[in-house]
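Below is a slice of the complex: some chains, not all, each in place.
Chain lettering (A, B, C and D) follows the sequence in which the chains are written, and residue indices restart at 1 in each chain.
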Amino acid sequence: MNTESLKKLLRSVATGKISVEDAARMLMHISFEDIDYAHIDHNRSLRKGFPEVIFGQGKTPDQIVGIMEKMTVQENVVLITRIDQQISEKVVPRFPGAVYHKDAKMVVWKKNKISKQGKGTILVLSAGTSDIPVAKEAYLTAKAMGNDVESVFDVGIAGIHRLFDHKKMIDRASVLIVVAGMEGALPSVVAGMVSRPVIAVPTSIGYGVSLGGLTALFAMLNSCSSNIAVVNIDNGFGAGYMASIINRL
Amino acid sequence: MNTESLKKLLRSVATGKISVEDAARMLMHISFEDIDYAHIDHNRSLRKGFPEVIFGQGKTPDQIVGIMEKMTVQENVVLITRIDQQISEKVVPRFPGAVYHKDAKMVVWKKNKISKQGKGTILVLSAGTSDIPVAKEAYLTAKAMGNDVESVFDVGIAGIHRLFDHKKMIDRASVLIVVAGMEGALPSVVAGMVSRPVIAVPTSIGYGVSLGGLTALFAMLNSCSSNIAVVNIDNGFGAGYMASIINRL
Amino acid sequence: MNTESLKKLLRSVATGKISVEDAARMLMHISFEDIDYAHIDHNRSLRKGFPEVIFGQGKTPDQIVGIMEKMTVQENVVLITRIDQQISEKVVPRFPGAVYHKDAKMVVWKKNKISKQGKGTILVLSAGTSDIPVAKEAYLTAKAMGNDVESVFDVGIAGIHRLFDHKKMIDRASVLIVVAGMEGALPSVVAGMVSRPVIAVPTSIGYGVSLGGLTALFAMLNSCSSNIAVVNIDNGFGAGYMASIINRL
Amino acid sequence: MNTESLKKLLRSVATGKISVEDAARMLMHISFEDIDYAHIDHNRSLRKGFPEVIFGQGKTPDQIVGIMEKMTVQENVVLITRIDQQISEKVVPRFPGAVYHKDAKMVVWKKNKISKQGKGTILVLSAGTSDIPVAKEAYLTAKAMGNDVESVFDVGIAGIHRLFDHKKMIDRASVLIVVAGMEGALPSVVAGMVSRPVIAVPTSIGYGVSLGGLTALFAMLNSCSSNIAVVNIDNGFGAGYMASIINRL
C-alpha cells in the first residue's frame, strides 16, 4: 500500500463507502494466530501462493500437532520437513491424509487433490546414491506445489556418459534441480548443456575436505556456467520450492 | 542425442536421406574456434540462448580484443565483465557500438537493437549506496539479454519503511534481484513480501566480520524465506543472467 | 583505591582512627572461599550487584551441591545455567526454594522475594519456535535480577507483519533482547524501529551454512542499525544479565 | 501503529475530525528523500533519537556532499565516519561548522551547540597506543550524541597496575567502552571490576593469529564476565552510539 492507494481508501472511509471495520481489516494486512510457542501466518497462502511449511527439526510432537491442528482447518496441503520417523509416528495418525516419506524425512498432508500450478516439467538430478534423500525432499516439495516432476539419480561426472544418455529428459525440463555432494560439479556440467534455470543443491555427503557440504556449496557458487543459483546445504525443500515458484511464471 | 535418435539418424545416412557431411555436422555439436589462449564457444548462443561472456579480470587488452574480433562477427551482443577503465580504453575504440559503464565495470557491445525476450519485468533492489556497482552489473546484464528492468537503490532494513514505499513496484515484478552487503538481510525481507522468485546477491561491502561478503552470503543461504536462491559474492552478472533465463520461461 | 585514598586510610591507621583489623578488611577487597575445585567469589554481590552464577555444564552434581551450600548461606538468589534435567534432579531436592526450568535448562533458587531493581520493562523477542529455549534463559535471568519482563516468540522476518502487530509492546520496552538463529536478521529490523538499546543473541538453530550460529552472530555484528550490541551464540543468560544491568541505570 | 490506534484514527477521519490529507501523512510514517544513489531517512531523528550517519567508505565526494546538502537543512548534527583525509578536504570546506578528526577519520558537523542528553559519564578505555583511532571514533560519537565522555589510553593487561590506578574514574562511569586488539582481554578484566554495562570493541590491531581482529572479537564474546556486549571489529562508532543510547535511559 503506497500513498495513492492509501488516500483512496481513506476517501472511501470518509465518504462512508467502506466501513471503519472493513478498512481496518484491509489496512492491517496482518493475519496470524498466536498459540504461545508459534505465530501461525495464515496470510501466507494469499501473499506467497503456498502455506507456511513446518520445519520439524527441534520441535516437540505436541508443538507440531498444535500447529497442524490450526493449519489443517484453513489449508489444502501442509508440509512438515526434517521430521524423524519416531516423531512422525506421533503426528501422522492424528491427521488422515498425512503420509510420512522416510527417505526424505517429510510428511505431506493433503485435504483434496493438488491442482496443477506449474507450467513445464521440473527435473531432479542427483550425482550419487547417497544424495537421494535430499533429492527426494526436492521432488516431494515440487509435487506438493502442483508440478509435473521427473527424476534421475546417480549420474555423477566420474562416468559422464550416464548423464548424456538422459539428454532428452534434460532438454525438455523447464527448471532443473541438481543435487550433488563431494566436489559438487554436476550442476556446472548440466547447466552448460541447457538454456533453462538450474537450482543447485549441495549436500553434506562426503568426508575429509568435503567439510560437511561447504566444498560442494562453494564450487556451485563458483560455477563457470551462469544459469545457476544455489540454496543452502541439504536444502532439498528450498530447491523444490524455488523451482516451483519459477515454474509458475 | 540418445540411442533412439542416434539409430534414426544413422538409418537416414544408410538410406542416403541425409548426406555424410550433413550428418557429421549434426552429430558433432562441436563448434568452437581455437585462438591459442582461448577456445571460443560459438555454439553457445544456439545451445544456451546467449553468447559466451568475456570475463575481463586477468586478461590482457590484446587477449580481449582478439576474442572480441572473433565474436563480433557472429553475435549481435557481446558483454565484457570486470574490466577496468584503463583496459576498456584500449578495447572500446576498436569496436563501434561498444559502451563502457564505469559503475559496473562492464562493456556492452551491440550490433543491432536487442529484441525483447523476457516476459515480465525484472526489479533490481540494493540495500546500500555502496552496493550500487554490483546492482548495476545485474541491471545491465538483464537489459542486454532483452528484459524490461527497473531498479531502486539504498532501501536497507535499518529504515524499513523506505522499502515498503516501493511495494507497488515490488509487487509487479516477475523476478527480483536483491543486492546487499553487511548482514545481507534484505533478500529475506523482500522474499517474505512476494510470491515471485528472488535472486539474492551478497556483496563484499562491509568490514570486520562481514568477511568480504561471506556473512551476507551465508545469511542469504540461511534465509527463512523459501523463494530465494543465491549467487556468488559480487556476482551481479550471474544474477542478471539467471533472472533473465527465468524471465524467458 | 588510588594513591590519595590509600594515604588517607593509612593516616587513619597511623592515628588509630581505624584499627589494623578494619583497615585490612577494607584494603583486601578480597573475599572468597576456596573449596579445592572452586574459589567462590563472595565479594561479587557487593562489587557487581549480583552474586556469582553457577555454570552447570561440565560440573558434577557433587561440585554443584558443594558450591550451592556455600552460596545459599550468603545470597538471596542463586542461578545455575546449562544444567541437564538429570543432574538437576540430584541438586534441586537439596535446596528448598530451587526450581528447575526445563526449557531453559536453568535452576533458580530464591531465599526471599526478589525486590525490583530495574526501572523499565525488558522485552524478549525470538525469531522462531526453536529459539525459545535461549529466549527463556534470557527471560528467567532478567526476572531473577529484579526486572519486569515481557516476551513474544516466533516473530521472524519471513512474515514481518507478525512483528509489526506487536509494535506497542516494542515501543514501550526500555531494553530489548532479540534472539534469532539462521540468518539472524531480526535484531536489525527491530533496532531500526526503536530508539532503545537492543541486545542481540544469535542461536545455533539452523543447518548447512548456519555454521552452528556463526552466520547469525556475524550478521548481527554487521547490522546496519547502530543501537545493537551482541553476546555469544546461545548466551541467553548473558543477554538477560546485560539487559538487567542496563535497566538499572 | 496497531489495530486499536488504527481504528481510532480511521474513526476520526470518518467523523471529519482529521482530514484525509492529515491522516495520510500520519499513517505513512514514511519520510525519506530519494536522490537516486541514496534514500535519505529524515524520519530517523524522530524515530531513533539521532539522525542517519553517513558511512563514508566507498562513497565519492560528490555523493557525500549531495547527502550532506539534504541533511544539513533538517538536522542539528551530522556525522561522517570512515572518511579519508583526501576526501574530507573536498567535503569539509563546503559546510561551515564541519571539522575533520584525522585520528578517527571522522567529520563532525554541528549547526548549534549539542545539548546534553546522557545522564552519567561514558568512559572510553583502550588497551594499546595502536587502538587509539578506534577509541577516538567512539569518543567523538558519544560526544556528538550529547554525553560527558572521559578516556584513558594504553592500559593493557600486561601491566595491570596501570589499569588499577584509574579505578576511581572506572568506578564513576555509567557506561564503559573498552577497546582492545591482539588477545582482547581488557574488557573482561574491566567488566570484572564494575557493576556497569561494558561495550567491548575488538580492533584489527595485531599480526599472525590476531586474524584481523577475529581473535579479539571471539575472546570478548567468550568473556567470563557477564556485563559485556560486543560490537563489530573496529566499530568505534557503533560502540559510541550504543553507549549513548544506554546512557539516555
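As a convention for this text, a contact is a pair of C-beta atoms (placed from the backbone, for glycine too) under 8 Å apart; a residue touches a chain by one contact, two chains touch by 3 or more.
Everything quoted here is computed from the prediction, not taken from an experiment.
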Since all chains share one sequence and 4 are shown, how many copies form the whole assembly?
8
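The working rule: only the chains that are shown with their structure count from here on.
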Minimal step count in the chain contact network, chain B to chain D
1
Between chain C and chain D, tell me the centre distance in angstrom, where each centre is the average of that chain's C-alpha atoms.
24
Scan chain C for residues touching two or more other chains and write them down.
128, 158-159, 165, 192-193, 208-209, 217, 221-222
So how do the chains connect up here, line, ring, star, complete, or something else (other)?
complete
In the complex of these two chains, what residues of chain D are touching chain C?
1-3, 5, 47-49, 53, 119-120, 165-168, 174-175, 192-197, 199, 217, 221-222, 226-233, 235, 237-239, 241-242, 245-247, 249
What does chain B use to touch chain D in their complex?
128-130, 132, 153-155, 158-159, 161-162, 164-165, 205, 207-209
Footprint of chain A on chain D - complex, ascending
3, 6-7, 10-11, 13-14, 16, 20-21, 23-24, 27-28, 30
